[in-house]
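Apart from one protein chain that is not included, each protein chain of the complex appears where it belongs.
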Amino acid sequence: MTEENLSTLATQTLEVSLGPQHPSTHGVFRMNATLDGETIVKLKPVMGYLHRNHEKLAEDMTYLGSMPYTDRLDYICSMTNNFAYALAVEKLAGLEVPERAEYIRIIMAELTRLVNHTLLIGFLLNDLGAFFTPVLYAFREREKILDLFESVSGSRMMCNYFRFGGVKIDFSPGFLEGVKSIIQNYPKFLDEFEKLLSENEILMARCQNVGVLSKELAISAGISGPMLRASGVPYDIRKVDGYSIYNRFNFRVPIGEVGDVYDRYYVRILEMRESIKILAQAVKEIPEGPFISPKGAAGAKAPRTFKPPKGQVYGRIEAPKGELGFYLVSDGSPKPYRYHVRPPSFINLTILEDMCIGNKIADAIVTLGSVDIVLGEVDR
Amino acid sequence: MFGFGVLKGMLVTIQNFFASYFSKDHLTTVQYPEERLSAKERYRNFPFLVYDQAPEDPRCVACDICAKECPPKCITIVRDSDAEGKPLKRPKSFDIDYSICMNCGICEEVCPFDAIFMDHEFELAEYGRFEDLMYHKDRLLKPNDHFKKIRPTDATRIDAKLAAKTQKPAPPVGN
Amino acid sequence: MKSLEELKQNLESKMPGVTSVLEEGCLVISKNDWLEVAKFLKSSPLYSFDYLSSVTGVDYPDRLEAVYHLYSIEKKIGPLTVKVRTDRQKGEIPSVTPVWRSAEFQEREAFDLLGIHFTGHPDLRRILMWEGFAFHPLRKDYVAEND
Partner (left out) sequence: MTTPNTSQVDPNLKSEMQKKGIFVTTINDLYNWGRRSSVWPLQFGLACCAIEMIATACARYDIDRFGAGLFRPSPRQADLMIVAGTVTKKMAPQVVRLYNQMPEPKYCITMGACSISGGPFKNGYNVLKGIDRYIPVDVHLPGCPPRPEALLHGLIKLQEKIDGQVIEKTEWYQKGLKREFPVPEFGPNGLIPPYNPDVFTPGQSRLITTG
């Protein structure tokens, strides 16, 4: 078949629905892809299959009643969801947080970042075809951190540990030793993980120059988190807003250049190494003292009496997936009038089509894997 | 040469394979039914009611705070009343729907009488939904020493508090 | 964040005829000239709000409201909250998706759950509920089906 009579061949595009039940969609997410052979012509994401009406339920529940629901937003990093919600309500009600509670929160947030990035790399390799081997490494390390979460908060995944004005309860005995052992052993695991993956030619061939995201498109599409930094934008909310006590720790923010899938993978590995540095400093400097402010403790004991003043607030943090924001409108009653969650993975999906057009269908699955979506947060 | 990265990866896998014969921490599997992980003290699964002497008078006084504070509303309490209808400080029926409970522990936090706590029991798979998973008062009540066995530090703190409260039953009248 | 009043003066000086009200820390813009203000906020060298963080729909008893939170990445200046109001029956607000691409999904969600029609949106469809759903569930007067 020479070139010219190829063009006279009438070809059709194929409509493929990578449906809600698909091994590669990290949950119930659907992509209606229009294919010309293997290359993607159009890709429309369809969501809502896990829309659990968290915002409608929160409107007739007390402020503390919604705290366990924030665990189920991004169900891989439950502590950072609590952190964002607690910060927003503290800003609304004007509660201040004692020193020790701030350090506890930083330790929990950075441990959650380790869990999230390790899991993401495992699932990204799953999408690349290395079925389940990197996930086994990732989950072996995750179990160690989940044991720490369980010994402190009582539950492996749904910690419900933060309260407005501090945390629910102090460390359990032996927790700090656990964190110290994580600080020692995790870099060794990361070196092993990098030896396993980073120089792997198949990974490099499949991930480099795939799903490239330019800096301007990333900013205008509201992309946040490691995806934004992989495209070369030095914007980390821990440095920009300096919320909680993040400006006491010195850590660097890794930046990528090309903005392809390999950059996003490597930025997350470097971010894990920075998180371990933060953990080391936090464990060294943690003071003794109360773990919750007296007003916060009273609010936790009787949530119906916790009435923040009328008004509205928008609090945001650097969650492992990006900028997680809470917009709360209070009318003075113990129940919020409007409760909105700004989920990072929902907005990071806006440009999934731009990154996938022109690439092969297999690359679209890898690009979706590198966007790091969790459906509980996408559909709320 | 080209395949060196892939070989390095395979080297890691081989190291892990042989390491599982020598070093203990590479053998991470817990053989569940025979070998069990020791439950962490603060582990919380489903709530249970505590009684001190006899199951007839639990610590719960049917004040309904936990039923109001429970986010998914899975607790239903009916207050007991004696012969001529005067309400008593005791629940006639206390139902927790285990198929709705989200193990969040808020009922334990807000209970002013230390009557409800989160249990460590997790082997609760059932065949029937409505008849098996609706826990009534008799299945929820557990003695205080069960609570002491699973959560020693909290139990000693609460027993000390309750003991202190019973020492001075009523404030000295009139002085 | 320099000061909101100063921004209001700049706004009125650059674009006469724009009525903007300051209300507890937010800028309330009327919906007919919201698109020009958006373009001005993004392109002005003084502020360059190039990062639209979140778009939220809120249902008040007498009005529907879209709340925009804007940040500037270059100048690292904090949240500017802009509110645009419309009536509850036929809520029309000009879409800012041509200005900031991040509004695309969030405006579709506000339309889906609250019924705010964003005119000029490239693809205004329901995003979370299925197509045949006939209500806007986040409104206060929505009654769920009890089964």
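The chains carry the letters A, B and C, assigned in the order they are written, with residues numbered from 1 in each.
We take it that contacts are C-beta pairs under 8 Å (C-beta built on N, C-alpha and C of every residue); 3 or more make two chains touch, one makes a residue touch a chain.
What you are looking at is a predicted structure, and each value in this text was computed from that prediction instead of being measured.
Peer 1: Quick one: which shown chains sit in contact with the chain that's not drawn?
Peer 2: Checking the complete complex, the chain left out touches A, B, C.
Peer 1: Among A:96, A:143, A:191 or A:257, which residue is in touch with the absent chain?
Peer 2: Only one listed residue reaches the unshown chain, and that is A:143.
Peer 1: Given the contact definition stated above, which residue among A:75, A:243 or A:337 touches the chain not shown here?
Peer 2: Touches the omitted chain: A:75.
Peer 1: In the complete complex, which positions of chain C touch the hidden chain?
Peer 2: 128-135, 137, 142, 144-145, 147
Peer 1: Residue-wise, where is chain B in contact with the chain that is not depicted?
Peer 2: Against the missing chain, chain B presents residues 28-33, 36-37, 45-46, 71-73, 76, 78, 92-93, 95, 97-103, 122-134, 136-137.
Peer 1: Identify the residues of chain A touching the omitted chain, counting contacts across the whole complex.
Peer 2: Residue positions of chain A that touch the missing chain: 19-23, 27-28, 48-54, 56-57, 68-69, 72, 75-76, 135-136, 139-140, 142-143, 156-158, 375-376.
Note that in this section only the chains that are shown with their structure count from here on.
Peer 1: Greatest Cα-centroid separation from chain A: which chain?
Peer 2: Max centre-to-centre separation from chain A belongs to B.
Peer 1: With chain centres taken as the means of their Cα atoms, state the distance from chain A to chain C in Å.
Peer 2: Taking the average C-alpha coordinate of chain A and of chain C, the gap between them is 25 Å.
Peer 1: Quick check: how many Å separate the C-alpha centres of chain A and chain B?
Peer 2: Between these chains, centre-to-centre, one finds 29 Å.
Peer 1: Please report how many Å separate the Cα centroid of chain B from that of chain C, as a whole number.
Peer 2: Going by mean C-alpha positions, chain B sits 45 Å from chain C.
Peer 1: Residues of chain C touching 2+ other chains?
Peer 2: Residues of chain C touching two or more partner chains: there are none.
Peer 1: Enumerate the contact residues on chain B facing chain A in the complex.
Peer 2: Contact set of chain B toward chain A: 2-6, 8-9, 11-13, 28, 40-44, 68-69, 71, 102-106, 109-110, 118.
Peer 1: Where on chain C is chain A touching in the complex?
Peer 2: 24, 26, 50-54, 56, 58-59, 67, 69, 73, 76, 78-79, 81, 100-106, 109, 113, 126-130, 137-138
Peer 1: Residue numbers of chain A touching chain C in their complex, please.
Peer 2: Result: residues 47-48, 51, 53, 55-56, 217, 219-224, 233, 235, 240-241, 311-312, 314, 316, 323, 325, 327, 329, 338, 340, 342, 346-347, 349-351, 379 of chain A touch chain C.
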